[in-house]
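Missing here is one protein chain; the remaining ones are kept as they sit in the complex.
First chain written, first letter: the chains are A and B, and each begins at residue 1.
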Amino acid sequence: MSSITFTPVNERAVGQQGSVEAVRTGIWVGIFAITMSFMAFTSALLVREGSGSDWQHVVLPQILYFNTMALLVSSFALEMSRRYISGATMIQQEAARKGLGWLCLTLVLGAVFLAGQLVAWHQLAAQGIFLATNPNSSFFYVLTAVHGVHLFAGLAALVYLIGRLTASHSTFKRSTFKAVAIYWHFMGVLWFYLLLIFRTRL
Amino acid sequence: MGKLFAVILVVIALASAYPIVTHMYVAPPDISTHGHAIDEQLNDTMLEAGFSFLAAQLLLALFIWKFTGRKPGSPLKSLPGGARALVIFAFVLVGLEILGLGVKGQKAWASVYFTPAKADALQVQTQAGQFAFYFRYPGADGKFGALHPDKIDEGNQNFFGLDPANEVDARDDIVTGELGIPVNREVHLLMHAKDVGHSFFVRELRIQQDFVPGLDLSVHFTATATGRYEIVCTQLCGLGHYNMKAYLNVMSQEDFDKWLKQKASEQ
Partner (left out) sequence: MQESSVQQAHVHAPPEGFLWKYVFSLDHKVIGKQYFALGLVAVFLGMFLSWLMRIHLVWPNVAIPGLGLLSKAGAPGGVMTPEYYLSLLTMHGTLMVFFVLTNAPFAAFGNYFLPIQIGAEDMAFPRFNMMSFWVTFAAFLVLVTAFVIPDGPPISGWTAYAPLSAVGKDAGPGLAWGQNLWGISIALFCIGSLLGALNFIATTLDLRAKGMTLMRMPICTWAWFITACIALLAFAVLLPACILLILDRTAGTSFFIPSGLVISDHLQPHSGGSPLLWQHLFWFFGHPEVYIAILPSIGIVSHILINSMRKPMLSAKVIIFSMMSIGFLSWMVWGHHMFVSGMNPMSSLAFSFPTLTITIPATIIVLITLGSLYGANIQITSASLFALGFISMFVAGGVSGFFLAQPAIDIRLHATYFVVGHFHMVMGVASLFGVFAGTYFWFPKITGRMMNESLGKLHFWITFVGAYCIFMPFHYLGLVGNIRRYSSFVNDFMGPLMPLHKFITIAALITGAGQLIFLFNLFYSRFKGAPAADNPWNATSLEWTTSSPPPWDNFGDKHPIVYHDPYQYGVKGSKGDYVMQDSPEQVPGEV
């Protein structure tokens, strides 16, 4: 990475496609829908807990806590990156390079989280606990998988951002960066919520 | 064309109401102790809904008649009172309807579901499966044998999965293909689904209740007229759904005792 050549373009005027407002609204509406889906999963879990006598405690793999830390730090790294890249009106090369570094760290930590989730599945499977073993394991696998899919979309967005930042002649929109950041933090919050559900209900 | 529309609308509205007003299509008479409340509720609702339907359609026809095909430039008028009057009207009228019907309907509903079955009610269990109903009476000991799904064997007529070899309670259970009950005595029907969702519906009895697999549900009722009535399944349960039916046989107490004895001897 000899030089980073990007410039934040002027944001679009109000009332146009891809404007700051539309992207921000879009991301919050999306978060709202995802929240609703997880509410549905949660109520299914609570109903299912009460409907059968086969509710069995699942011992959560310890690696989940390591994964949680990775996700937490990744959110911090993303904020650091945002401070460097979005903070100034004119981006200095040095700051931009640092920002890009933090962004890459976010990506790596996100990937570590996903890999860690796979390890957790593997550990459960090694104990003979599979998707259909009992309702608790069913919900564990389903919820982690659905969260993982959403987080994977976040990873793709990070890759896109890095691509935009490193391309030689590219436009770069702060609103997009901010939207990705909001989404990524939401993934963290969602994971904390799921962990809480796992700890108290499974 | 507006005038034609108005006329057709009036004809349709009146023609729609005609079979209702002349009782052309009616349910069979009620044979239960709780059913009159349901029927009354339905009739009251029919009055109010029918009135709303006719009023709206005729008003629509009237306005279409009057306000189409006017000379160009005819002065536009606005309804006296405007939107506010209509909103208040809707709140008051529909609000009263809701309160009136809702509170009264609650009683009808309560008469079916909120009073528990009496202790001396005749206990019968019914099992719904693709695509037949079976009924089980506890026999002399008054106790039902336990159900063992793994022991269900239709070929050997063990529809419920009983285990008389090992369980005393199951030995005198009487299993039948029709629901025989005594007249004027409360029946407590315990509902069990063998496979998928079904429903228990007797039109004359004003009883409809789903069988939900995994849930122990029950209904209770008292039949007031002897006779044979169709029990049908109303919850889509598979290819034979349309043909899933049994009979409710309401008998005098003596006939019922004889019938049950007869069935017991056939086991």
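Just so it is clear, a residue touches a chain if its C-beta (ideal position, glycine included) is under 8 Å from a C-beta of that chain, and two chains touch if they have at least 3 such contacts.
Bear in mind that the values here come from a model prediction, so they are computed numbers and not experimental data.
Only one residue in the set B:7, B:87, B:168 or B:225 touches the chain that does not appear here, and it is B:87. Residues 1-2, 5, 8-9, 12, 16, 19-20, 24-28, 37-39, 41-42, 45-46, 48-50, 52-53, 56-57, 59-60, 63-64, 67-70, 72, 74, 76-79, 82-83, 86-87, 89-91, 93-95, 97-98, 101-102, 105-106, 108-109, 112-114, 129-130, 147, 149-150, 152, 154, 161, 194-197, 199, 201, 203, 206-210, 212-215, 217, 230, 232, 234-243, 245 of chain B touch the missing chain (whole complex, contact as defined above). For chain A, the residues in touch with the chain missing from this view are 5-7, 9-10, 12-19, 21-22, 25-26, 29-30, 32-34, 36-37, 39-41, 43-44, 47-48, 51-55, 91, 93, 131-132, 135, 138, 142, 146, 169-172.
By our rule, only the chains that are shown with their structure count from here on.
Centre-to-centre spacing of chain A and chain B amounts to 50 Å, using the average Cα coordinate of each chain.
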